[in-house]
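So that we are looking at the same thing, I have put the structure below in C-alpha cells.
The complex appears here without one of its protein chains, the remainder shown in place.
We call the chains A, B and C, going by the order they appear; numbering starts again at 1 in every chain.
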Amino acid sequence: MPICFEPSENASLARDHYHRIAVEQMRPISRKYDDEEHALPQEWVDFYWQHGRQGAGGRLDGPGDGFVQVCMQAEELCWGDAALYLRMPTPALGGSAVMAAGTPEQRKRFLSRFREDGPPIWGAMAITEPGAGSDAAAIETTATLDGDEWVLNGTKIFCTAGEGASQREGGFVVVWATVDKSAGRAGIKSFVVPAGTPGMSLVGLEKKLGIRASDTATLRFEGCRIPKENLLGSAEVKKRDPKPGGDKGFKGAMATFDASRPIVAAMAVGVGRAALDFVKEELERQGIRLRYDAPPTSLTAIERDVMEMEAELETARLLTWRAAAMMNVGKPNNLEASMAKAKAGLAVTLITQKAVELLGPLGYSKKLLVEKWMRDAKINDIYEGTQQINQLIVARRILDYSSSLLR
Amino acid sequence: MPICFEPSENASLARDHYHRIAVEQMRPISRKYDDEEHALPQEWVDFYWQHGRQGAGGRLDGPGDGFVQVCMQAEELCWGDAALYLRMPTPALGGSAVMAAGTPEQRKRFLSRFREDGPPIWGAMAITEPGAGSDAAAIETTATLDGDEWVLNGTKIFCTAGEGASQREGGFVVVWATVDKSAGRAGIKSFVVPAGTPGMSLVGLEKKLGIRASDTATLRFEGCRIPKENLLGSAEVKKRDPKPGGDKGFKGAMATFDASRPIVAAMAVGVGRAALDFVKEELERQGIRLRYDAPPTSLTAIERDVMEMEAELETARLLTWRAAAMMNVGKPNNLEASMAKAKAGLAVTLITQKAVELLGPLGYSKKLLVEKWMRDAKINDIYEGTQQINQLIVARRILDYSSSLLR
Amino acid sequence: ERADAATAPELPVIGFEPTEEQALVVETVRAFAEKELRPLARECDESRRIPRALLERAHELGLVANALPPEFGGGGERSAQTGALVAEELAWGDLSLALAILSPALTAFPVADFGSEAQKRELLPRYAGDAFVPGALALVEPRFGADPFRPETTARRDGKDWVLAGRKCLVPWLEGDGALLVSARENGAARLFLVRRDARGLGVTPERNLGIQALPTVELALDDVRVAEAARLGGERGADVASVVARGRVALAATGVGVARAAFEIARDYAKERHAFGAPIATKQAIAFKLADMAIEIDGARLLVWKAAWRLDQGGDALRDATLAYQQVRRVALQACDGAVQVLGGHGYTREYLPEMHLRNARGYAAFEALALV
Partner (left out) sequence: ERADAATAPELPVIGFEPTEEQALVVETVRAFAEKELRPLARECDESRRIPRALLERAHELGLVANALPPEFGGGGERSAQTGALVAEELAWGDLSLALAILSPALTAFPVADFGSEAQKRELLPRYAGDAFVPGALALVEPRFGADPFRPETTARRDGKDWVLAGRKCLVPWLEGDGALLVSARENGAARLFLVRRDARGLGVTPERNLGIQALPTVELALDDVRVAEAARLGGERGADVASVVARGRVALAATGVGVARAAFEIARDYAKERHAFGAPIATKQAIAFKLADMAIEIDGARLLVWKAAWRLDQGGDALRDATLAYQQVRRVALQACDGAVQVLGGHGYTREYLPEMHLRNARGYAAFEALALV
C-alpha cells in the first residue's frame, strides 16, 4: 500500500466503536479491579462476550486496514484499561499459536468455540519457566509420547490469562515443551492443553506492580495427558534449525511473536496515550497550550516534555502500524515487529513515568488513574519479550548474526 | 580527610593562578591553533616553560590538596584550552608511567630534566596499536633483549604529544611492548625510548575532530635499540597475573591509569565548564536568571537544561575529586578513577553538545569557541580508556568479576 | 560540621570521608536498617501499616533527639551532613519506614530553628523524650504546579488570631500527640504556623498514593482554621521557609540515594545469581553496563547531596546546591529503580521482589517536599 496515514472508513468506525467501549465500559471500573487484584471483572467479561465479539460493524464490502485495524482496536481498549483488555475472554496468544502452527482442523477444533454461544472462555500460552527466563531454548518441561497421548511434566510461570484458560471449561493453554532435550530448540514443540485436563493445576497468581486485573498464573503439569492430535505442527525433530516456514515447531511457535508483537506494541501505545491525553487535558484546564511555532529557547520545560512525549508515542505507533501493515501484504516482519515492541515498551514506560512527574502530587495520588497507567505501562518493557530480547533480535537482524554469534 | 568541599588556601591560590593563565595566555590563541592544526603554539610553549612550571606559589608550609589540587589545575587550564594543555611541555603520561613503574634512578634520569633549564621538552606514552584498540593485552609491538639493549619493533597510534616527545631532543616516549607474546598480559612491559633514538620514526599526525593543537602521532619502531636500563619495572614474566603492587610490568603500567584518569576527568570537566559558563553568561546578557526556587512546572526548558548541566558537571567534578582525594591518603582508587573518567567523559560530551544547541546559530558559528569546545570535549569519551572500557572496569569491580569473566 | 570538630584539620582540605563519629553512626543505623527495616518493608507496604513498636525501637537510637538543642534535653549534635548519612541508610532499609522514623524532625527542627522560647520549651522536650512523638509538616498542596514558596493556603489576621484557609497533601500522620506545622501565605511570603491536630475546621482525609504506602499520609482541608498569634513561627521575621525547603531537599535527596542503592544492590545480586544461556546474566554487557551506570550515578548523586549538606552546615545559602542535588537524585533514583525492575525482568514486575516498590517510591520525589528534614 502506498504511504498513507489515513485509515480506511471501516478502521475509523472500528476505532470509534472500541473507544466508546473503553470510555463507557472500562474506565468506570478501572480503579475497582486494580484494587481488587485478580478478581474476575464479571460485568466486563459478560459485556465483551455479548457485545465485544461481533466487532465494530462498518461496510463489510469496503476495504479495511487488516492487522493495522487490530492494532487500533488494541490501542483503544488499552487506552481504556490494559489489564481488563488482557482479561477479555479471547484465545489471546494461545489463539495466535494455533493460527501460526496449527492445522486447519486444529484451528477449527480449538478456536471455533470462541465464536459460539455458551459461557465465556479463555485461551493462553505458557512458555516461561522458573529457571529459563527469556531463554526459550532452555525449556525443561517435557512432552513424552505414550501410546496415543502426550504426557506433559513441568512448571510454567508468567502465563497471562492462565487462570481462565486452565480452569474455565472450554478454554485451553498452549504449552511449550521439549520432546528431545538433546535437540535444543529443534526439540521444542507446542501442545494444546484443554482447560481442566487432569494433571494441569493452577499453582497461584502473581501479585504484580500493575495490570492487576490480569490473571498471571503459575501452572504445574504432572503427568498431564493430552491427545496426540493436540500437538501443533509436526512431531519430527530436525536437529538443524529448519528454515523459516519449514517446520511448524519452534520456528512456528516463534512466528507467533512476529504476529503478536505489533498487537502488544499497540496495547502499550494505548496505555501511553491514556497518560499523555490526561496530561494534555490538564494543561488545557490550566490554560497552557503547546506552541509548535515557538523557538526552543522560549519553550517551557512542560511544553517541551509534552511535545517529546507526543513524538515518542507517535514514533511507537507508526513503527507498530508498519509492522502490522507488512503482515497485511504477507511480508516477513520479524525485525519490524521487534523494533515496534522494543520502542513501544520503552516509550510508554517513560511517557507514563513523565506524566506522573508533571502532575506532581496529583499524579502520585490514587485519586487519578495516572499512577495506575505508570504501573500498567511498565509490563510492556518486560513481557512478550523483554526490552533486551527485542534489542537482541533487532541487533541480530541488522548485523545478520545468528543467535549463537550474538546472545 | 573529613567531608569538606572547601579547598585549602594553597589550592585556591593555585586555582586562581591557573585560571588567570587560562584567560590571559590560552583563550586569546585558542581559535588560532585550532585552525592551524598541529602547528606548534610557540608563545604558549615558551610561556609555560618559563612561567608555568614553577607552580602557583602560595604558603609552602600550609597544607595543600595534593592530587585534588592537580585536578583543579587541569580543570582551569582545560577551561582555557584542552588542546593547548595537551601540548604543554611536560612528561605527561610518560611521566606518570615512570613514576608508577620506574625506579628512583629512572625517575631521576628521565624526569629531572623537566625541571631544568634548556629548551622545552615533552614526554608521552605509546600503547594503542592499529590492530589492538583498547585491548592492551593484544599488543604486538615486540621488545627483544640483545646483549645490553632492548630492540623494539612495531607501530603505535594515537600517541598524544607523540611528535614533541619523539622528535624534540631531551624528550622520551614510554612504549608498551611484549617480551613474550605467549605470556599475554604478563609479557607486556613498558620501555623508555629517548627522543631521536634511531629506529623510532614519526609516521604522521592524526587529523581530528577536535583538540587539533595536540600532536596525536603514529610512531613506528624498526629495530629501535634502547639501553637495558630503560625497561620500567622487572623483565621477569610472571605467567599468572601477579597481585596488584607486585610486578611493576603490565599491572604497573595499568596503575598509571588509576593515577592519570582523575586528571583526565578533570580536564574534561574544564572543557565542559567552559561551555556551561559561556551559556550562563549569555543567559545573563539576555536577562534570563535561573530560578532555583521555582516549581518544575514553571521552569523554562532552558532553565531546566542549564540546571541539569550544572548538576551533571558538578557530579563529574566531585567524582573526580573523590578519586584524587583517595590518592592523597594512599587508597586504591581503580574503581573510583574509572567512575570519574566514565562520568566526566559522557557528561561533558552532552553538556557541550547541549551548549551548541541552546545557542542555536550562535553556537554553531565559529565566531564563538563553543563549537570548538564541543569538538574538544568528545575526546574525553574516547581516549585514556573509552567510555565502554571504563564502564567495563566499573562493572568488573562492582560485580567482582575478572576480565576473563566479563569482557 | 559540629560532629567533625574533633578531627577536622585547622585549614580546610577537600575530603570525602565521614568522621569516625559519623562512621559509627552510619554503622549503627545500617545494622538497624538491615535487621529491623528491610525485613518489614514488603509487609508494611502491602498492609499500609507501621508497627508502633518499630518506631519506639528506632526512637531509642535518638536520631532526631540527638540533633535537638541540649537546653531542651537534646544531644546538640545537629549536623546536616550526619543527617544525610543517616537518612540514606534508613531509606536503604525502607523509605516509608525511614520517613516515619525521621518524622519527629518535621516539627522539632523548624521549632528549634525558628520557634520562640515558649514554643521550644513546650515542644522540644517532648521530642527529646523517651517516647516516639510524631511530627508533621504540611508544605505540599494538592494542585498542578504546587509551589512551596508560594502556597495558595492563606493566613489572615483576625483580631489577635491567625485564620488559615487552604488545602495540603502528603502530610505524614502517624498516631500520637504530635504538633503539626502548616505553611501559609502571609502577605506574599510563605510562613509556618503551629496547628493542633484536633483544631476546629481542620479536615483530615487519609490518602493513597503510588508509593510510600506504609507511611500514613493525609490530605488536609483548612477551612478557616483559627490559631493564636503565638502559633506563628519565627517572631517578626517569620520562619525562613526557604531554609526549611533546602533542608527538606537535602534530607529527601539523601533518602533517594538510599532507595536507589537498595534497588541497585538487589539488581546486582540477582544478576549474579540468575543464569540464562548458560551464564549469569551479569556477564552480559547489556546488564553489566546498566549496573555500572547505576553505580556511577548513585555515587555521583550522593556526593552532590553531601556537598549540599556541607553547605547547610557552613551556614550559607544552600538552596541552589540542595535543589540541584534533589533534581539529580530524582532522575538517578527513578532510573536506578526502573533499571532494577528491568534487570529482574518478569520477577521485577512482581511484588515478590522489592524493586517494583522502589520504583513506586522513587517516582515520589516528583511530588515530595519537606517530607524529611536535616
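Rule of thumb we're sticking to: contacts are C-beta pairs under 8 Å (C-beta built on N, C-alpha and C of every residue); 3 or more make two chains touch, one makes a residue touch a chain.
Small disclaimer: the values here were computed from a predicted structure and weren't measured.
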{"item": "Touch with the omitted chain, as defined above, among B:His17, B:Arg225, B:Arg322 or B:Lys378", "value": "B:Lys378"}
{"item": "Listed residues A:Val45, A:Ile121, A:Met339 or A:Ile382, member touching the removed chain", "value": "A:Met339"}
{"item": "From B:Leu219, B:Met309, B:Leu359 or B:Leu399, residue that would touch the chain that is not displayed", "value": "B:Leu359"}
{"item": "Interface with the undisplayed chain - residues on subunit A", "value": "1-9, 11, 62-65, 68, 292-298, 307-308, 310-312, 314-316, 318-319, 321-322, 325-326, 329, 336, 339, 342-343, 388, 391-392, 394-395, 398-399, 401, 405-406"}
{"item": "Interface residues of subunit C (partner: the chain not displayed)", "value": "284-286, 289"}
{"item": "Positions on subunit B where the hidden chain makes contact", "value": "128, 131-135, 138, 157-158, 206-210, 282, 285-286, 349, 353, 356-357, 359-366, 371, 374-375, 378-379, 381-383, 386-388, 391, 407"}
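Here is the rule we go by: only the chains that are shown with their structure count from here on.
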{"item": "Of B-C and A-C, whichever chain pair has more C-beta contact pairs", "value": "B-C"}
{"item": "Averaged-CA centre spacing for the pair subunit C and subunit A, given as whole angstrom", "value": "40"}
{"item": "Junction residues of subunit A - those touching two or more other chains", "value": "357, 360"}
{"item": "Per-residue multi-chain contacts in subunit C, two or more chains", "value": "144-146, 366"}
